[in-house]
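For this depiction, one protein chain was excluded, whereas all remaining protein chains were kept in their positions.
Then we have chain A:
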Amino acid sequence: MDIEKFISELADQYDDIDTSGFTSETLFKENEEWSSMTALSIIAMVDDSYSVRLTGDDIRKSQTIQDIYNIVFSKSTV
């Protein structure tokens, strides 16, 4: 897995805010666009791209993009 690619894929789930400054340390829930639909978009993207099923708890306990990347990495069999 490649963190830069992951950041870009996660950023694609946001439609309204500027994500050009997203890094691994970005607090991905701390913005005005964050909602259940963003969470679901991220879960669907991860399911589709990495064949990993994130849960609500995975999202709840993650703060930064690195946090969520680490969870996906640990669950990934690729």
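Just so it is clear, contacts are C-beta pairs under 8 Å (C-beta built on N, C-alpha and C of every residue); 3 or more make two chains touch, one makes a residue touch a chain; residues count from 1.
Heads up, the rule we're going with is that contacts and distances are computed from a predicted model.
Enquirer: Looking at what's absent rather than what's present, what does UniProt name the missing chain, "AzlC family ABC transporter permease", "GNAT family N-acetyltransferase", "Zn-ribbon domain-containing OB-fold protein" or "Imidazole glycerol phosphate synthase subunit HisH"?
Expert: Answer from the record: the omitted chain is "GNAT family N-acetyltransferase".
Enquirer: Mind pulling the chain A residues that touch the left-out chain?
Expert: 13, 15, 29, 32, 34-41, 43-44, 47, 53-56, 59-60
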